[in-house]
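Excluded from the complex is one protein chain; the other protein chains are retained at their positions.
Right after this comes chain A.
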Amino acid sequence: MADGLADGPWAELLVALPLAGMLLALPLGGRQAHRLALLVLAAGPVLALLLAAQLWQGGVVGVALGGFAAPLGIALRADGLSVLMLLTTAVVLCATGLAARAGFAPRPGQGETRAGLLFWPLLLALWGALNAVFLGNDLFNLYVALELLTLAAVPLVCIEGKPEAVAAALRYLLFALLGSVLYLLGAALLYGAHGTLDITLLAARLQPGPATWMAGALMTAGLLAKTALYPLHLWLPPAHAAAPAAASAVLSALVVKASFFILLRLWFDVMPALAGLGGATLLGGLGTAAILAGSLLALRQERLKLAIAYSTMAQLGYLFLMFPLAGGGTEAQPWSAGAWTGGVLHAVSHALAKAAMFLVAGLVLQAAGHDRIRALQGLGRAMPVAVFAFGLAGLSLMGLPPSGGFVAKWLLLTAALASGQWWWAVPMLAGGLLAAGYVFRLLNPALSAGEGQGWRPVRRRWQAIPLALALLSVALGLAPLLPYLLLGLGRSPAAEEGLG
């Protein structure tokens, strides 16, 4: 039994199933599409867990599709990092799918809507693309997956056809395509210089030289545009705020993490030795700017969804501190790869927390018809469970215990102080305080007295969906050992020793 599980085609299924679901959902039409989509989504966590078991028993999973070996065929590779991201994706998408029924499932007695027809296939396409990114082991395949991701994500922003959403989506598309072009240019340069784009082969063959430097810089810049790192963040807040809440949840939680994931592969797996101190410091510096600017902007927003979107911009900044801090100060500590693990845990816990927050924002919109922060008095009484979920998710953003964000920050801060790079600790702590500022600014009116006028009641089971996500982000803070051990499987040596 155990052997059978360990040999199953879980990695292949994780890519194929969503795409097959998407193709089937289109002809089925809006009445059935959401059922099919939910069914397929429900299989996600199971498949991801099976893949985790496979990894746990047999080490890094490598698959050559169709039996063709790496330079020719498409290779899939699952290490601990992949599996953790796949798990997070499956869980967040499941929750989002359930929550999206409120807006996109057909209502009895009403006809099909264009949004209801398109949403579900797009969601499945997005999932397939994410899985392909997390399993890809070839820089060109990663490009294809990233393009598919963009093409699924952009229409999700403007699926309701509101004019401001269309404008935001166009801006998003512009940045994303620019990023793609830069990435593709870099990949072409690498291929010209080394004759392969397979990550494993490339890492072994890589020679320093102008072409390699240039390629690395171009690909990094392209990926930064897609990850919305300051100052390339301009597209993110309007797009994530204008999209329907369920779409925002996926975009903020997962889509920006996909391009970041490729960046990690590029720096830690492909060219760890070439990444000089200067590059890593630059990324860290931009991350710092993102933390401070994003948090300050989030503090000034009048609308709930915009505030959450700016918070995403800030939280993404923490991820980039991994680059200068990797390998820092493991000597006095009993654990290894502290900063790298901290960064990845931050990505996961932010994904769970941010999805929960956007889903709460969706419930607020549904109940109140607006999301103006000042006019949310009495929210705590109208939907206590959702407000509680929002607060719990806020813990992770503030980096306060008990939450995954806290453990992540603990590891990152320890690395910063132990390696003598205390200046990275300052923005991390300041960012936490600023996050407390904007989270409590949102909670304040919710807890103030006064009955909300004209709140439409929201059932508790809808509120339970974001609560489940928020609780998971808390659980990650109480039991991070399992993800920690998982991340150790197939981890790049550069994660322990540092870049350069």
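Just so we're on the same page, a contact is a pair of C-beta atoms (placed from the backbone, for glycine too) under 8 Å apart; a residue touches a chain by one contact, two chains touch by 3 or more; residues count from 1.
By our rule, contacts and distances are computed from a predicted model.
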For the complex's missing chain, which UniProt name, "ABC transporter ATP-binding protein", "Aspartyl/glutamyl-tRNA(Asn/Gln) amidotransferase subunit C", "3-isopropylmalate dehydratase large subunit" or "Monovalent cation/H+ antiporter subunit D family protein"?
"Monovalent cation/H+ antiporter subunit D family protein"
Of the residues A:Ala241, A:Leu395 or A:Leu442, which one touches the chain left out of the display?
A:Leu395
For the chain left out of this view, which of A:Thr414, A:Gln463 or A:Ser492 touches it?
A:Thr414
Pick out which of A:Leu174, A:Leu282 or A:Leu447 touches the chain that's been left out of the picture.
A:Leu447
Of A:Lys162, A:Arg303 or A:Arg381, which sits in contact with the chain we cannot see?
A:Arg381
Those residues of chain A that touch the unshown chain are 329, 332-335, 341, 380-381, 384, 388, 391, 395, 400-402, 406-407, 410-411, 413-414, 417-418, 425, 429, 432-433, 436, 440, 444, 447-450, 478, 480-481, 484
